[in-house]
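Excluded from the complex is one protein chain; the other protein chains are retained at their positions.
Labels run A, B and C following the written order; every chain starts at residue 1.
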């Protein structure tokens, strides 16, 4: 049994980690920390966990996370970078669900995240935890930068085209739509029900923090800098991301076969049959990314549709997938649930 | 391994049965029938099942359901009563998720359901599948009438008070609210998104089919006929029932203790602490009924709040719970999932 | 033209007042105040008002509200009572959309609202602004306590029965459901989309501030203290209140005629035909209260269904209705819009 700790368990990625880990056969929950809620039962804040998680929140100072095999950071950006080194030194493996270790270019990170980085050397060491790209490195990693939600959906959608070298990588377009839980469990006016229900809007058009993360991943795949226009939108879903991706084909290729072969051995990527159009609800609560590829009217514009649950494959589920890989467990252990539909 | 068949698998209770049974360690899905969709993959209609259920829909004539240990009817009212005798004769146990066997008074049933009953003797034999009341009978039953969704939430909420004889049973009130999936996967104008989103309304105030079912159950508990006003409402949820129950106390009693003791050994009934107010999302996707009991301003009106997921504890989950009991399996096998929140 | 000011225009009742007053033929908007947003255009916060409202928010100190004919307070509880006397002294009429002047019993008010009252004498003078009850007094009033949203729906629903003396007033039940905008435009976790979408729950069962307000109004009508159990619920609507009311009939009466006659001359109360079941969307954006009265199975329990838009008849619309009455304008002026359906 792995002894697992969670730092910062009062947000949506925290409760989602708890949902997944509580049902994981190889995990023993050691502690979940919260300064503000130390001492109170986790299931009081999240009644869905009543009868499944009997822990109280622990004050960070009393959590003894150094005794864990594995610690997840489900904290705001800038926290994990303060505490990771100590844990690594104690032999604990760390997965950060925030953005502290995602961007290799420190200056770029500091520009988008508006703070100085506390440990550039650990950024260099950290493995970007997209198993469909970095599985071998993840196996040996001490420290994982768990990908963002949009970056997961967009990269998995574009990768087959880019790796195969069949599209113009200078002007990719990622029109992306997210449910509101992507904004977290923070009390902010724009995330109120009365503001975001029955409403659709774009945001962050001038620039969103996931833009450099996506460009970094796609540039590695392309072996050169890619050009990307990334427009995120807010849609009245609780969970779900739908990325609609556009690129210009530079050569003829059997797109369906390309995608099916690329993901033939991936348990959590499902390529739909020709003509498919994935719905976000078809992955609700699950770790699956469903993808379909289209070439409307036989033109040279390829359209890829990619959906994930932002809290699972876009956050907590992918983190557990990474943990499974790091510890040599079956990759789907604890995260093989069937989506909830309707 | 139990060989299980499902008759009528294209509605919401059908897909929900599949979600639960596909993850059940003791079940082998034998066949799922549909006249209209015979031959097509189940996962084409319900893409959430891709990778988890590989069956095609089978034409009823080719399903050989008599080879099953257990058959579930997830059909419209009036179908199961036509086919159950033959299955029972072949040694198959049957659970009907529709209403064919729920009402013991045949004349009453025929009045509310508008058809003649095909097999009154089987109604007499059938056990009403509310495990918290009839567990011992369910163990020995061949035929289970799986309770309706409202009746499950309302009965579990009222039972402790009625069994203890502490309320006036002549004028109970059950103000009940249901998500839209309770209306099924039928193409009807009033269930359209544009009709039922951002809208709340009562319906069936003059009389709803679940009224006689609830009254029957509560009258058995009271050992006399009860009086009940039942007002169902439609609320813009996909899943979920919230029953708000009102009764007049006839004597002083420690309500919290009464409820906790009544359900102390029930794995799927969760009595909240004093002051609790259960949310429907706290049971989303799970087989749990959460209940809280209140006595506002210390008056003699007791208020009980009872929530379930109408497709799980209110339909498919309770059916699997009944199956587990009938075959001596652990009662929570396959239906012990953690609710999806948020 | 009436010169109108609004104090506190950054919440939902504020923007709704602006929507209604901007289209009112007899109103000239003089100022709308906000400390935090002084100087910025109203239409920047509420883009729906672009092209219709060209005011900027004004700092309270610079608003010269004493020059107005009419001032609306769309502020949190406890503000209006600080500023009303000065305005009245300057000859301005005042409508408070908050609760400062609603409860005549000062001790009761202080208990529920948790503060000392600044001007009990003005509470005594204030007229409770439910036009269907107090129209004559409103005509002559300087100061109006605009009713709460639940109290409007519940009182209009119960009044015909109570005034006619045909129900037992000792144990009334008001099972009430509200959309989320009723909680205002405050950044609070429980009002987040991800918390309140696809979710239904009761709240305030032990006691809600609208309880004493409703009891006060019904007791006046009954000419004695009434007993009321009031259970509010949160339902995933933006706008809308649905009150389901239960009472015990003490004599036979033609309920339909009773309701139709009571509201025969009321332009904003619509009694549905026999068997009707009002939907909240049928009043969305309008000042109408729709009511239906039922007697299920001919028993002695009467069920009344009453719906309003909580931001219009439950707040801003009723306030404008009161203003129209106070100034002798046609009662429906500016608030006669057709509901938005779908």
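Rule of thumb we're sticking to: a contact is a pair of C-beta atoms (placed from the backbone, for glycine too) under 8 Å apart; a residue touches a chain by one contact, two chains touch by 3 or more.
Small disclaimer: the values here were computed from a predicted structure and weren't measured.
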Contacts of the hidden chain among displayed chains: A, B, C
Which residue of C:288, C:301 or C:321 touches the chain not shown here: C:288
From C:42, C:119, C:211 or C:238, residue that would touch the chain that is not displayed: C:238
Touching the absent chain when the full complex is considered, from A:194, A:256 or A:324: A:194
For chain C, the residues touching the chain missing from this view: 12, 15, 19, 22-23, 46-52, 181, 185, 197-198, 238-239, 270, 272, 278-279, 281-286, 288, 290, 311, 337-342
Chain B residues touching the omitted chain (full complex): 12, 179-181, 183, 185-189, 191-198, 236, 238
Chain not shown, touching residues in chain A: 171, 173, 175, 177, 179, 194-195, 198-203, 205-207, 227, 229-231, 233, 235-240, 242, 244, 246, 248, 275, 277-281, 284, 294, 296-297, 299-301, 303, 305, 307, 342
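Criterion: only the chains that are shown with their structure count from here on.
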Chain-level touch network, classified as line, ring, star, complete or other: complete
Which two chains share the largest set of C-beta contact pairs: B-C
Distance between chain centroids, defined by C-alpha means - chain A, chain B (Å): 36
Multi-chain contact residues (two or more partners), chain C: 179, 194-195, 198, 236, 238
